[in-house]
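A single protein chain has been omitted from the complex, and every remaining protein chain is retained in its original position.
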Amino acid sequence: MNVAIVGASGFTGLELIKIIHEHPNFRLKEVATTTGDLSIDTLHPALKDVVIGSVETVDLHQIGQSCDLVFLAVPHKTAMELVKTLTQYDIKIVDLSADYRLERDTYEAHYCPHIDPDNIDQAVYGLPELYRDEIRSAQLVANPGCYPTSAILALAPFARYMKKDTPIFVDAKSGVSGAGKKCVESTHFVTINDNMFAYNPLGHRHGPEIAEKLKLLDAASTKVHFVPHLVPITRGMLTSVYIELDQTIDAASVLKEYYKDEAFVRVRQEPVTMKQVAGTNFCDIYVKQDGETLFISSAIDNLLRGASSQAVANANLMCGFDEKLGIPTIAYVP
Amino acid sequence: MNVAIVGASGFTGLELIKIIHEHPNFRLKEVATTTGDLSIDTLHPALKDVVIGSVETVDLHQIGQSCDLVFLAVPHKTAMELVKTLTQYDIKIVDLSADYRLERDTYEAHYCPHIDPDNIDQAVYGLPELYRDEIRSAQLVANPGCYPTSAILALAPFARYMKKDTPIFVDAKSGVSGAGKKCVESTHFVTINDNMFAYNPLGHRHGPEIAEKLKLLDAASTKVHFVPHLVPITRGMLTSVYIELDQTIDAASVLKEYYKDEAFVRVRQEPVTMKQVAGTNFCDIYVKQDGETLFISSAIDNLLRGASSQAVANANLMCGFDEKLGIPTIAYVP
Amino acid sequence: MNVAIVGASGFTGLELIKIIHEHPNFRLKEVATTTGDLSIDTLHPALKDVVIGSVETVDLHQIGQSCDLVFLAVPHKTAMELVKTLTQYDIKIVDLSADYRLERDTYEAHYCPHIDPDNIDQAVYGLPELYRDEIRSAQLVANPGCYPTSAILALAPFARYMKKDTPIFVDAKSGVSGAGKKCVESTHFVTINDNMFAYNPLGHRHGPEIAEKLKLLDAASTKVHFVPHLVPITRGMLTSVYIELDQTIDAASVLKEYYKDEAFVRVRQEPVTMKQVAGTNFCDIYVKQDGETLFISSAIDNLLRGASSQAVANANLMCGFDEKLGIPTIAYVP
Partner (left out) sequence: MNVAIVGASGFTGLELIKIIHEHPNFRLKEVATTTGDLSIDTLHPALKDVVIGSVETVDLHQIGQSCDLVFLAVPHKTAMELVKTLTQYDIKIVDLSADYRLERDTYEAHYCPHIDPDNIDQAVYGLPELYRDEIRSAQLVANPGCYPTSAILALAPFARYMKKDTPIFVDAKSGVSGAGKKCVESTHFVTINDNMFAYNPLGHRHGPEIAEKLKLLDAASTKVHFVPHLVPITRGMLTSVYIELDQTIDAASVLKEYYKDEAFVRVRQEPVTMKQVAGTNFCDIYVKQDGETLFISSAIDNLLRGASSQAVANANLMCGFDEKLGIPTIAYVP
């Protein structure tokens, strides 16, 4: 199948190129950025002699005509402009931005006015563990945010056991690649090295995304209090979730049972680590309980399970392939 | 005043040497380790040409006779053996171990049998913001743990506003120097670099220490759920506290008012960072509220405010000096 | 083909497992360590749900009978004991230790007495760019050291243009994984983080290895002065070579021409970086000249091109496969 990547210059674009290049059923047909007019290995020098090809400016008609599948790795707002046009073609779309993840009201409260509201309802939220069947038949998949991926997978098994309207504390720590390639004070090496700090506490836009998806799960509470942090690590995300239950359960067993058939969730007996998932699509999860109080710790690679490899897993489902086809599983360890 | 440091080979011992060396009123009289028989700059090569002197084996009688003040930077259990003898001399003692921090029952439940229970009652918990007057007249000060220092200072202003028996979630992140100098898998560079993970979740011994001190503060809840993490940083500690209140307050004002006369607590308007306190005795605190739910973030240098500089501030008070004398305030920034 | 890995617990053992697991023509038959008796994912938890299998104690007869190929990822001295026995079986051997890299005299001067001198002459030095044909027909390949790999590939194109007996300065910087898994002061996170230092300057055993191989290349000089450094990086190696030539050449063209047919050497127009080769078998090389003085900079992944992926490339050649089969080329970037 012919594949296009729009927005190939960022970190998630690079990860998409890497995965598609190795994928047995996908062929990299179009790689596009705003400026175009260079080669892939000029854009990403690490790919020299590995991925050969040119980077063009975005031509939606060309993509719509020649490709079966397109990944949009562009900022929110830009994405919906592209989707609005692309849905007119016979092409499957995985949008890595926030534009189709939320209900319209929630979206507009936290982002900006939506110019393509009709497609919001058509879009499927691309978390295979929760929406696998819907993804299979979708034309448009809204790939989840990195923080919501790690938080929702941690919470889902316990959603119905929570005390009603109990506060859900999500203390998440992200590698700096999550902040993107832009060079600003908060991504300067000197700011980050030997340092750690919260940002946007209780105000980050991924909080409502987590809450909305919990509501769809009929969770006993959706009162998410979300605090993200930056840590001096390039890639990876470690998310701590603290909740109270309204009944005594064997949390470890509930967790294990919930994910027993999932290929990309690994339930751990020891606290999870960022490195054991770096470079992979795995979400590792660990739970520890103190009576009816739970600490749940989940780890993902923010660029892969939190973006690009999850996008390709969704694409596999949309195209009728095995979800695991071409998805990286071998960690960057040591 | 003549000062002894027992346990000079570790990180907190090194920090004590550095501070005492620069202190206007303290003179480094005895520096002791288990093995002794070397020079200070052989033990700590960074101090070459700066701190001149010899390191001896521990001789309690010699210390008791010749010194006015002793810092014990030795492991728990060893400390109480030394204290039991040293209290027989006319010498002030700051113990950096856990041995006199807790009530006997709590101590023995989490550490080991106590061989010097009588002195537990005499010991004052060395958190100046809470026990300044008692410290001034103490012979024996139990220097707080690093995690409890950061957590209690974050919680104290809100202790009486908390919902009764509400869970108190403490998600703390520590630099690796907190794990000490021992070379084990969890301190190997390859384990730590690009990695982050919880350890001893809901089971670390600093949890009961926090709870016990909250009880003494008449806090509305003492249900502490404590999860520490290691981060790829040498020094520093960032502690997130999540609580619910039983009334609406202006949390930022409460925090500011509570610490308005404190020299070593800085209330911040922006989320605190580890680097802005590294190298200092400051505890920086920030609070953000969402109605009656609070996120409190505190940062300390785990080796200084979490150990050695707090120990010297306590010693200043015990000796009748200005608490601020010789205490480091200029951060290791950038 | 059935493959055995002896010494599976270290970093190079782990990398071998990862590569063999993905390799189309090799099947992981035996994985052995000194202690045995555990599963692969207990030994390397990152491989959970990916590589399934058990780890046994070393049984040379079993390996010799059931496997076509064995990788020895054990310390020097141990390796020769194994090789001496294994060569009696019909099995190809790639030894990652130093035991068969050097002529006997050089080896014994820098390591220890050799108990299997006969096989030294049979062993081929596993640097495909220099000894591809010999590797193809070898039973025993001595996989090069990481520093020599990076230094020799940097020097080879210029070996015959050097000033006679000119000093060859090799200033190399290695990630800490090169020091192995052992937990000692020099691998403690606190020692390494924010730090950098030379070790064994002008005395490291890889110096003679470089010199000896230059002699075999008929280099105009073999006066290697080698200084390795540790840097706060997990994996990667950056090697600076400084030499003087006895004639004016276009160094960039010579370099490009020399490696024009090589799949795993990338000649760069900009200074090479560690990250662009991390995770791959590439050696990236850059040269800058100032008249007849050259600075040559080469970068490899110390665990892959400096050990495990080069070992598998050698095995490919020994087995008659394409050298590139199953060899990683996609870098750990970002």
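Note that the chains are named A, B and C in the order they appear, and that numbering of residues resets to 1 at the start of each chain.
Here is the rule we use: a residue touches a chain if its C-beta (ideal position, glycine included) is under 8 Å from a C-beta of that chain, and two chains touch if they have at least 3 such contacts.
Small disclaimer: the values here were computed from a predicted structure and weren't measured.
*Asks:* Pick from C:I233, C:L255, C:C283 or C:V312: which residue touches the chain that isn't shown?
*Replies:* Of the candidates C:I233, C:L255, C:C283 or C:V312, C:I233 is in touch with the missing chain.
*Asks:* Among C:H61, C:K215 or C:K288, single out the residue that touches the unshown chain.
*Replies:* C:K288
*Asks:* Mind listing the chain C residues that contact the chain we can't see here?
*Replies:* 167, 169, 171, 173, 175, 190, 194-199, 201-203, 225, 227, 229, 231-236, 238, 240, 242, 244, 271-275, 278, 286, 288-290, 293, 295, 297, 299, 332, 334
*Asks:* To test your reading of the contact rule: which positions on chain A touch the chain that is missing from view?
*Replies:* Those residues of chain A that touch the unshown chain are 11, 176-177, 181, 183-185, 187-194, 232-234.
*Asks:* For chain B, which residues touch the unseen chain?
*Replies:* 11, 14, 18, 21-22, 44-50, 177, 193-194, 234-235, 263, 266, 268, 270, 275-276, 279, 282, 303, 329-334
Rule of thumb we're sticking to: only the chains that are shown with their structure count from here on.
*Asks:* Tell me whether chain B and chain C, two copies of the same sequence, contact each other through the same residue numbers or different ones, using over half shared as the line for same.
*Replies:* Looking at both copies, the contact residues mostly coincide.
*Asks:* Taking each chain's centre as the mean position of its Cα atoms, how many Å separate chain A from chain C?
*Replies:* 37
*Asks:* How big is the gap, in whole Å, between where the Cα atoms of chain A centre and where those of chain B centre?
*Replies:* So the centroids are 39 Å from each other.
*Asks:* I'd like to verify one number: the distance from the centre of chain B to the centre of chain C, where each centre is the average of its C-alpha atoms, in whole angstrom.
*Replies:* So the centroids are 46 Å from each other.
*Asks:* At least two other chains touched by the same residue of chain A: list those residues.
*Replies:* Residues 194, 234-235, 275, 332, 334 of chain A each touch two or more of the other chains.
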